[in-house]
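Removed: one protein chain of the complex. Kept in place: all other protein chains.
In this document, chain identifiers A, B and C correspond to the written order of the chains, with residue numbering beginning at 1 in each.
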Amino acid sequence: MSSTWGRQLRLSIWGESHSQSIGAVLDGLPAGEQIDMEELLFFMSRRSSQGGSLDTPRVEKDYPEIQSGIVNNITCGTPVCAVIHNGNTRSKDYSQLACKARPGHADYTGFMRYGGHNDIRGGGHFSGRLTAPLVFAGGLCRQLLARRGIAIAAHIASIHHVQDTPFPLLGPDKETASRLNRSFFPVLDEVAGQQMRDCIEAARREQNSVGGVVECALLGLPAGLGDPIFDNVESALSSLLFAIPGVKGVEFGAGFSISQMMGSQSNDPFYMKNGSVYTKTNNNGGILGGITSGMPVIFRVAFKPTPSIGLPQETVDFVRGENTELTVQGRHDPCIVRRAVPCVEAAVALSITDLLLCSQGGWK
Amino acid sequence: MSSTWGRQLRLSIWGESHSQSIGAVLDGLPAGEQIDMEELLFFMSRRSSQGGSLDTPRVEKDYPEIQSGIVNNITCGTPVCAVIHNGNTRSKDYSQLACKARPGHADYTGFMRYGGHNDIRGGGHFSGRLTAPLVFAGGLCRQLLARRGIAIAAHIASIHHVQDTPFPLLGPDKETASRLNRSFFPVLDEVAGQQMRDCIEAARREQNSVGGVVECALLGLPAGLGDPIFDNVESALSSLLFAIPGVKGVEFGAGFSISQMMGSQSNDPFYMKNGSVYTKTNNNGGILGGITSGMPVIFRVAFKPTPSIGLPQETVDFVRGENTELTVQGRHDPCIVRRAVPCVEAAVALSITDLLLCSQGGWK
Amino acid sequence: MSSTWGRQLRLSIWGESHSQSIGAVLDGLPAGEQIDMEELLFFMSRRSSQGGSLDTPRVEKDYPEIQSGIVNNITCGTPVCAVIHNGNTRSKDYSQLACKARPGHADYTGFMRYGGHNDIRGGGHFSGRLTAPLVFAGGLCRQLLARRGIAIAAHIASIHHVQDTPFPLLGPDKETASRLNRSFFPVLDEVAGQQMRDCIEAARREQNSVGGVVECALLGLPAGLGDPIFDNVESALSSLLFAIPGVKGVEFGAGFSISQMMGSQSNDPFYMKNGSVYTKTNNNGGILGGITSGMPVIFRVAFKPTPSIGLPQETVDFVRGENTELTVQGRHDPCIVRRAVPCVEAAVALSITDLLLCSQGGWK
Partner (left out) sequence: MSSTWGRQLRLSIWGESHSQSIGAVLDGLPAGEQIDMEELLFFMSRRSSQGGSLDTPRVEKDYPEIQSGIVNNITCGTPVCAVIHNGNTRSKDYSQLACKARPGHADYTGFMRYGGHNDIRGGGHFSGRLTAPLVFAGGLCRQLLARRGIAIAAHIASIHHVQDTPFPLLGPDKETASRLNRSFFPVLDEVAGQQMRDCIEAARREQNSVGGVVECALLGLPAGLGDPIFDNVESALSSLLFAIPGVKGVEFGAGFSISQMMGSQSNDPFYMKNGSVYTKTNNNGGILGGITSGMPVIFRVAFKPTPSIGLPQETVDFVRGENTELTVQGRHDPCIVRRAVPCVEAAVALSITDLLLCSQGGWK
């Protein structure tokens, strides 16, 4: 088992990088919800390669052919299925990989997991391409959440050593959130953004790659969402975030740095204003005891550098059982962080929609 | 729903800090496994308050009365239930809390979640005391894993600004692992350990608190465990780790710092030795594509400072709907990190046992 | 895995017939629900042996000691745990069973399932005694449902060849439902009831046993509950009904006899009255396409004769690997159907509460 997720909302993802198609079945979406298809395609386009120097030259249209569950742009309440055809594949680029494990990739672990029967072309089921159906499904949820006043905004917090201005822990304002949502390279500080682009471009020229951090804010969540112990909000979000390829760390609020504070500093003081409860700081990232406090939920996600690099690397040959060297051919992104931003947003949209559907107050 | 976890192994935890008892039902443990009760009690004692200046003066024996599923120290294969009675409770210490939210605690979020019907005495179901049944259940799994050559070792990587020597990413040796397993304050560098104790003691004297980081290593895992996409090992581990109260961040391998490496550096080169496959470095923390590589799984968990502090704090009064001040009475730990170490080990033991039971190779 | 059930409402049952205790953890019950403990104990008493000639002489008080999740008779929203101590056990009665499989019992299948490590005293985890925690949990749900106008009524439809008057498919009236709810031997026709008692008494005298059928009606369910395909109401109910020991068949509405009707007869015509939709007949038992129609849900459950009989029986000896004979000692019910009635009601109460909590309209 591997590719089925959710409690009240269920997502099933299929496909390999070079299979007939990839796609998603999303079951449990409420009936009667209007879907803006143009908005959905725009959201998915933020994940697609733009084909410039920052992304892989493999440009896919990523067009989700909706099979079921939506009629006249209204959800039926039944499973929504979308098929995304795999068009632009070059399977021969992967011929040498059948026996050589690409470092940082899942070739070896996939071989051990599936006894060598998995489809390795293009990374197979492990390919970052499998995030397209995730973004499709999350894109639907995002629209339902937006209609209920819940916004999701993310930016590239860092690329390699270049840092963007972080979100204030009390959350970005709505205009900033909107601006980031329309951007293909979302940053708060455009100067840092240009440095990031230069950094990625430099890595590409060296046939190398870089990683980075995505920071995300959830605005407008009600207080009281989630459960103590196992079904807490941090567990729900992190388990879906780690499902995005390349993620190696997740932290909420002040995150790892909260471990260096004193309790008198990390405790967020409560106050009331106009009958509502707020906190003056937000080191806990909008979550206390696993349950939302009504303050913005802020978190950061660490991405490793793209493992596909053009430089020669030491590795092993499975078939011959010997040490060898490998130079990865094919078309790759020098940095996946830009394209990971909508993946993070999609994962969060799915997770929050499921939490809302599971909450006993139910879907409003 | 909140307190039920697992796929093939299922854990259900009940109780409030001041209820009749707390406890656990662990369902799905294989039949015929020998349990060393003395070892189990020792493991649980590492989580208990030692009553000295580092821990809360509320000392509980935490004795798990086994109700079912184990006969003559052998698992039956049926659900194992343990009841841990709540003895040393002082409910009156919490009388003023009924209306005032303790900052950093779940009083307010719990109120919103349960409409004010949850049992707030001692933190209720949110209390760190609920980790006792978690440690009981994880302690059982730990013994099954040890018998299959899988060891779990953790140390206090930092308290406030004091850092212990980190684990080498290629993993600690077996002797170190064993030594840490017997320790009530596990560190690699005893000098740092003394500084940590001093730091905690200082926080206690100031009626304040400190946080820290726990680092954990899993040794002896087979390659090929876990699944791509949703049921990957990082998701499985992180979702259980975030269920431990106070956790605000989780990172694997090089973690957040991998985002500042070049791909040529973060990619761990493979090599063969005596017919087995290893990596020369372990920035990916023993997990590639969500599946174990056979290298040690290394991760770090950030804990916030204990939210219960003796200093006066700003907060709100629910009943009167007004801003107010609060000084938390009761008995508290100036730092929970020491006691969190076996919680981390227990969470990991549960998660890995479930993954092994779910893997199609099955339980050997 | 075995003893954990549910989606939004989760039930975990533990215990063996002769273990320290048996019990249940029920997680996901809404907060703020008033529980009538006297009513709950009365409901549980309907399942207990009355110790007369119809039931086993093993009389257990079945007192559920509530450990958590209920304070001052109000649900907290957190897991409700109840411990039921095993008092009146005579383990020596089972000494010969260690090697001889009782026909109709799970001794042999349990041995194969657990490799001989399960606790076989009194039937162990397979014992009908394990329905006490089920009835406890269902008894809580039953009260929540009653408050929302949903009633559950069941009667003994037959014992051996003696038939009670069946429920009309359009459902019993409320007075009849109430009367059945208070009865320890619920029948519609008291003459048939006396014949049933005579039949059971005769079986007891012959050291033999008899089975029967329980018929149950759910009144007041809203239309639109359940889902097509896998999570339909018939699947949800039947899977929990087959969890009651001794059940060998479940049928809804006209059940097996609908297979002998013509479509023009089995189709229930719709009509409107005062703005509400009804059907003139109810051969579909209140469920169409897996979803409730608002008509009473009617179903029947077939119970086999108690497998424990005092007559000598042919069987096998595990240890010696040979054919042998067995006379079951111990204290047994000549018929379990009477005590199974509240078990059926409890299973249904649990299942419907979970369905309501899963429905997107949520819990009112």
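The rule we apply is simple: contacts are C-beta pairs under 8 Å (C-beta built on N, C-alpha and C of every residue); 3 or more make two chains touch, one makes a residue touch a chain.
Everything numeric here is computed off the predicted structure, so don't read it as measured data.
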{"item": "Touch with the omitted chain, as defined above, among A:I22, A:A101, A:L180 or A:I309", "value": "A:I22"}
{"item": "Candidate in contact with the missing chain, chosen from C:A254, C:V297, C:V341 or C:L356", "value": "C:A254"}
{"item": "Residue in contact with the excluded chain [from A:S12, A:T131 or A:Q195]", "value": "A:S12"}
{"item": "Residues in chain B touching the chain absent from view", "value": "7-8, 30, 78, 228, 357-363"}
{"item": "Touch residues of chain C, complete complex, unshown partner", "value": "1-5, 13, 101, 103-106, 108-110, 112-113, 125-126, 130, 158, 160-161, 203, 208-213, 222-232, 234-236, 238-240, 242-243, 245, 247-256, 258-272, 275, 277, 279-280, 283-285, 287-294, 300, 302-309, 311, 313-316, 321-323, 358"}
{"item": "For chain A, the residues touching the chain missing from this view", "value": "1-4, 8-10, 12-16, 19-23, 25, 27-28, 31-32, 65-69, 71, 74-81, 83, 113-119, 124-125"}
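Convention: only the chains that are shown with their structure count from here on.
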{"item": "By mean Cα position, the chain sitting nearest the middle", "value": "B"}
{"item": "Type of chain B:chain C copy interface by residue overlap (half), same or different", "value": "same"}
{"item": "For chain B, residues that touch 2 or more chains besides their own", "value": "1-4, 13, 113, 125"}
